[in-house]
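Excluded from the complex is one protein chain; the other protein chains are retained at their positions.
Letters A, B and C mark the chains as written, and numbering starts fresh at 1 in each.
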Amino acid sequence: MIYSDVKYHEECGVFGIFDPSKKLNVTSATYSGLYALQHRGQQSCGIAVNNNGVIYTHNDEGLLSEAFNEMILNYLKGNVAIGHVRYASADNKGRENNLPYVSKYTKGQIAISYNGSLVNSQGLRETLERDGAMFHTTSDAEIFAYMIARERLKTTSTEQAILNIMGRVSGAYTLLVMTPNKLIAVRDPKGFRPLCLGSKGDAAVFASESCALDAMGAHFVRDVQPGEVVVVTKDGMESHLDKCGEETSMCIFEHIYFARPDSVLDGQSVHLARQNAGRCLARNDKEKVGDIVIGVPDSGLDAALGYAYESGIPYGIGLNKNRYVGRTFIQTQQDEREGLVRLKLNPLSSVLKGKRVIMVDDSIVRGTTSANLISLVRSAGAKEVHLRISSPPFLNPCYFGTDIDSRDKLIACRLSIEEIRKEIGADSLAYLRVEDLPEIVKDTDMKFCDACFTGKYPVHVPGEN
Amino acid sequence: MIYSDVKYHEECGVFGIFDPSKKLNVTSATYSGLYALQHRGQQSCGIAVNNNGVIYTHNDEGLLSEAFNEMILNYLKGNVAIGHVRYASADNKGRENNLPYVSKYTKGQIAISYNGSLVNSQGLRETLERDGAMFHTTSDAEIFAYMIARERLKTTSTEQAILNIMGRVSGAYTLLVMTPNKLIAVRDPKGFRPLCLGSKGDAAVFASESCALDAMGAHFVRDVQPGEVVVVTKDGMESHLDKCGEETSMCIFEHIYFARPDSVLDGQSVHLARQNAGRCLARNDKEKVGDIVIGVPDSGLDAALGYAYESGIPYGIGLNKNRYVGRTFIQTQQDEREGLVRLKLNPLSSVLKGKRVIMVDDSIVRGTTSANLISLVRSAGAKEVHLRISSPPFLNPCYFGTDIDSRDKLIACRLSIEEIRKEIGADSLAYLRVEDLPEIVKDTDMKFCDACFTGKYPVHVPGEN
Amino acid sequence: MIYSDVKYHEECGVFGIFDPSKKLNVTSATYSGLYALQHRGQQSCGIAVNNNGVIYTHNDEGLLSEAFNEMILNYLKGNVAIGHVRYASADNKGRENNLPYVSKYTKGQIAISYNGSLVNSQGLRETLERDGAMFHTTSDAEIFAYMIARERLKTTSTEQAILNIMGRVSGAYTLLVMTPNKLIAVRDPKGFRPLCLGSKGDAAVFASESCALDAMGAHFVRDVQPGEVVVVTKDGMESHLDKCGEETSMCIFEHIYFARPDSVLDGQSVHLARQNAGRCLARNDKEKVGDIVIGVPDSGLDAALGYAYESGIPYGIGLNKNRYVGRTFIQTQQDEREGLVRLKLNPLSSVLKGKRVIMVDDSIVRGTTSANLISLVRSAGAKEVHLRISSPPFLNPCYFGTDIDSRDKLIACRLSIEEIRKEIGADSLAYLRVEDLPEIVKDTDMKFCDACFTGKYPVHVPGEN
Partner (left out) sequence: MIYSDVKYHEECGVFGIFDPSKKLNVTSATYSGLYALQHRGQQSCGIAVNNNGVIYTHNDEGLLSEAFNEMILNYLKGNVAIGHVRYASADNKGRENNLPYVSKYTKGQIAISYNGSLVNSQGLRETLERDGAMFHTTSDAEIFAYMIARERLKTTSTEQAILNIMGRVSGAYTLLVMTPNKLIAVRDPKGFRPLCLGSKGDAAVFASESCALDAMGAHFVRDVQPGEVVVVTKDGMESHLDKCGEETSMCIFEHIYFARPDSVLDGQSVHLARQNAGRCLARNDKEKVGDIVIGVPDSGLDAALGYAYESGIPYGIGLNKNRYVGRTFIQTQQDEREGLVRLKLNPLSSVLKGKRVIMVDDSIVRGTTSANLISLVRSAGAKEVHLRISSPPFLNPCYFGTDIDSRDKLIACRLSIEEIRKEIGADSLAYLRVEDLPEIVKDTDMKFCDACFTGKYPVHVPGEN
């Protein structure tokens, strides 16, 4: 049995660059950008490059370090590129689903990187198939490709074709579309997934998160607006705002867990959002019972620091993460579950011994990992363990590109908070309150989707509302 | 060009287990133990298992996750095992140098895991060769094998042979020796490298660091004493203390950089040692000039926390480490050096902007990484950057199993502290003082080797003293 | 530089099986069948299996032994399968062109294995694209998929859709089409490429050559007729002959070089066809000047035997083929061309010394290999070397699925036979005459395409006729 993590997964990261001056190595830039977005998808990755109107592509299973080598990078030459990192869920594992999606229609080649999930994909597929389309993948990117291709036959430009179809697709979609002479960035009108714009020299750069701009040395320019379509050609950049103006519903869980803490999304620092969540948790605790605040690495550390700042209780490093975990670990039957957690996270008794420990984590998935962690912290000598969760309880599935799915797997649907506390063996347990959510993202004007906590879906979801 | 780190390297980690009850999967236990010791060596690894008197072995290049798979682990059966992780320096790259070293002599098979470096290896080799020995590796382990084999012909037991030769070898050596019916643990009389003893069920376990015991679920029993020879057979454990009692000289850099912070070595928590170093740095700073204290991940974090505790200046998370770095990254010529640092460590401007930043790192190697880091932190908006180093300046090569080598590569041999400060662009720079070293390891009675800082070598080193 | 052969290449082999009784392992059967067809394509291979209406597929670069392993074969379960081996030419190298081609349209999934080449593919693509099709490959199989899918919307069955489109496609095509409940075999009305039908238990089996039936233990039933469409469902087999009856033009080069000698194609044994070619060559030689007849392994051996039979001159084994060649060989610059030939084929001086040697080969490509061979045979002591070629000179490109392409690469377009003889250094040189071709395939009623020799293309080829 191969050990793998039981966390929720983001389903994609996208990156694109158009260098009119042909001075940069756009493949190398895309590789660096995707390296910084690796946390958004580890199962496969790909890069497509436009070399004087001809699109070359490579994608493969695994991390960037596994899927690419020097020879492949050297082979991919050009001055426009898009890239993709992917988390593959059970239904879309096949290699054919690796992105960027590349195909050819009467106006030439088209390549698409995509992050999101459409709620009406089934109907769109059926309509297209009835009109003679053949599907080679289960990716929504192929739906977009067909819709754009067909609309394009009736319009004068690819961007116009995109604007025309935006009314017919529903859900989360961030797209980078590369044609022989354009790079087009699209963010859905709800702004579910992040997308930002940067520049390096003369080149325009797009990325799911600002950390990717940092990684490849671009300067952050601005976020792409929800509903915006940005077109880059050799002659410059053009923005289409026709579809902007809807009430937005950006994914709040990007701030809580998915995004990298050093990213700034729509003006909100992810690190500060998490600190804010920690501060809220501290404010909600009437009695400050702890001697030390520790975070569960890596995603709980920022919130723990916020809790410490707000409460005045010292911040400590109580769990050491083995930095080689995440790579394959071969588990034998003899190993108990707790052993696996300990292999990844080891408690420091010099820090924890005799202490009342406040431990901050970002979420509770099935509960077993939390139970194991609490047991580990106690075994290291902690007198009490108070678990604080920097998000509200998950009560509803997500339909917008993450794998928080069926209700029967969500512990908070089955048990009350007190019951969860007992099951995981904490001395106390508190979650972030839904009403605290606006507080944590106070530096942005965006409205957020919190349907996983509240059940209030921002668009019609068949079977939900 | 492949990116690789320019830090100092530990040259080995060892692990061993003897399970008389034959209830445990010793191969799996060794694999888990080595997984926790991976930071001590990433170039190759190996496991040798004793199956009813016959020793089977596997070793290969790369990390454990690359060198082993399920089939190999299943193939290695038995009830005694030793393992090894290795950092390969330029002179000992060949596959034949992978450990455990396994060979056969008139008394049967022998397998050796080894951590250290002998200062008189050249002379020992020549003596052995003149007596008909043939060398297949450049590892000191083979010297030990020949010396043990030859001494064994004149003595009644392997442990007696080991005790007899200990007077003839000089330097750092931690050995795990496996014969058809014994597992023998040896720590040199100076105690240069750590070695601890644990238990799991009926099994005796040895590991370079206590974190490996934690990882495979063993209980820490005690440290092996400098000079001690511990023999485990199916009938129990026996300790030989004949060679104990010398003044010890454990490597101080194990605490400063090499060891994992969750390990406790000879009674001293590594995390607390680093915290103590940070506290000393704070105490040495007359004026407390900073608004925030940040650590350079991962090894600077503990000292930064100590600095924050002592100074009262808030601790912050100012640099985000890409957790996928460490894996292969393909660098193109276009990438500048700073870009590479940024790919690994990205500054958080939401934390650093407008601040006077105290940044704590464990050491300065060539100076270029520090310069790049300071430049990054400034680019994120820091008003001032004050670098604090949690170790004294390196002035002398190490001959005891690390790769701190020639003086011409050590920046502190060339430049004064003020010159270094200018070269790296810090607003201020301070190192830990040599006289602070005892303070950081105050929880142990061990005496330490600090020759890399002081030039006071605890044993005679040809050409040095 | 990697050594590779400079022979003409067949571009595909196909295999299919439908087992209504679900007793056979159809994946394993397809693997064995493809193993026997490996000579028809070595660059990539694939298998698609229908498991209760859902089609699973795997394809990869390389030989079957490289592209498949036990895990993959076990994963591909079902009771209907099609497979493919592919030779990739310069324009269709990409992985997306690996077959079987699999996609989905409104009537469900469709998988296609294909051998051939359409002469009107460019026009068909353009027509389809103008109607909203998107192309993901450069394979004609995708053209067929779209045409079938669109025609299917207007007809009652897939086979009827296929029959309807057969009038619109022109060129060579042998198809195996797998839908959720059918396996359909199609051979173009000209019968360019071979296809035969076999049975194993209750299962129907289709293969490019009869040797594949032998390899997986099926019995040969009959050849699929040119123009025939055979439909297999769980209820039995049905043959559609609507498109049969055109004058056929099977590829004569299948018998001369491409097919395996143990195959029987449309009633003609390939081995005997080659023997017949050798016999014709002998009959055409007025003077029988040789002491021994040798063949160039492997494809020249059968014709050499025929020459020996007819002439009465003894057959000998004069060249030994290194059976490990064909695998990668790494060539350094120092190696001369002749050395490479010698590495593959070594002359036996014990056989050749002092002899007047008649050497039979299947064709002359660029002339350099022939020159090297003659020089080798002379160096082994042959007194004279008389080269006999078991095919007429190539004068025209092939448009039907082989890579005999541009005239400027064909030595016979540049030089007369006497000039070629001089260039390669033979004592005499004779080719098979075009008028001998019917004689070599006298056991079949099929008419043949010999356009590569005569320029008489059996269908209209744009730019040729």
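Quick note on the criterion: a contact is a pair of C-beta atoms (placed from the backbone, for glycine too) under 8 Å apart; a residue touches a chain by one contact, two chains touch by 3 or more.
Bear in mind that the values here come from a model prediction, so they are computed numbers and not experimental data.
Trainee: List the shown chains that the missing chain touches in the full complex.
Mentor: Contacts of the unshown chain, counting the full complex: B, C.
Trainee: Considering the complete complex, identify which of B:Val54, B:Leu153 or B:Cys413 is in touch with the unshown chain.
Mentor: Of the candidates B:Val54, B:Leu153 or B:Cys413, B:Leu153 is in touch with the missing chain.
Trainee: Using the touch definition from the top, which of C:Thr158, C:Ser269 or C:Thr444 touches the missing chain?
Mentor: Touches the omitted chain: C:Ser269.
Trainee: Going by the contact rule already stated, which one of C:Arg260, C:Lys355 or C:Arg378 would touch the omitted chain in the full complex?
Mentor: C:Arg260
Trainee: Tell me which residue among B:His136, B:Lys353 or B:Lys383 touches the hidden chain in the full complex.
Mentor: Final answer for the missing-chain contact: B:His136.
Trainee: Need a quick check: the contact residues on subunit C for the chain that isn't drawn.
Mentor: 24-25, 28, 31-32, 35-36, 38-39, 63-65, 68-70, 73, 211, 214-217, 260-262, 264, 269, 271-272, 298, 301-302, 305, 309, 314-317, 320, 322-330, 332, 334-336, 338-339, 342-343, 346-351
Trainee: Using the touch rule from the top, list residues of subunit B that touch the missing partner.
Mentor: Those residues of subunit B that touch the unshown chain are 102-106, 110, 126, 129-136, 145-146, 149-150, 153.
One rule holds for everything that comes next: only the chains that are shown with their structure count from here on.
Trainee: Among all the other chains, which ones are in touch with both subunit A and subunit B?
Mentor: For subunit A paired with subunit B, there are no chains in contact with each.
Trainee: Determine which two chains are connected by the greatest number of contacting C-beta pairs.
Mentor: Looking across every pairing, the one with the most contacts is A-B.
Trainee: Round to the nearest whole Å and give the separation of the Cα centres of subunit A and subunit B.
Mentor: 36
Trainee: Using the average of all C-alpha atoms in each chain as its centre, how far is it in Å between subunit B and subunit C?
Mentor: Comparing mean C-alpha positions, subunit C is 61 Å from subunit B.
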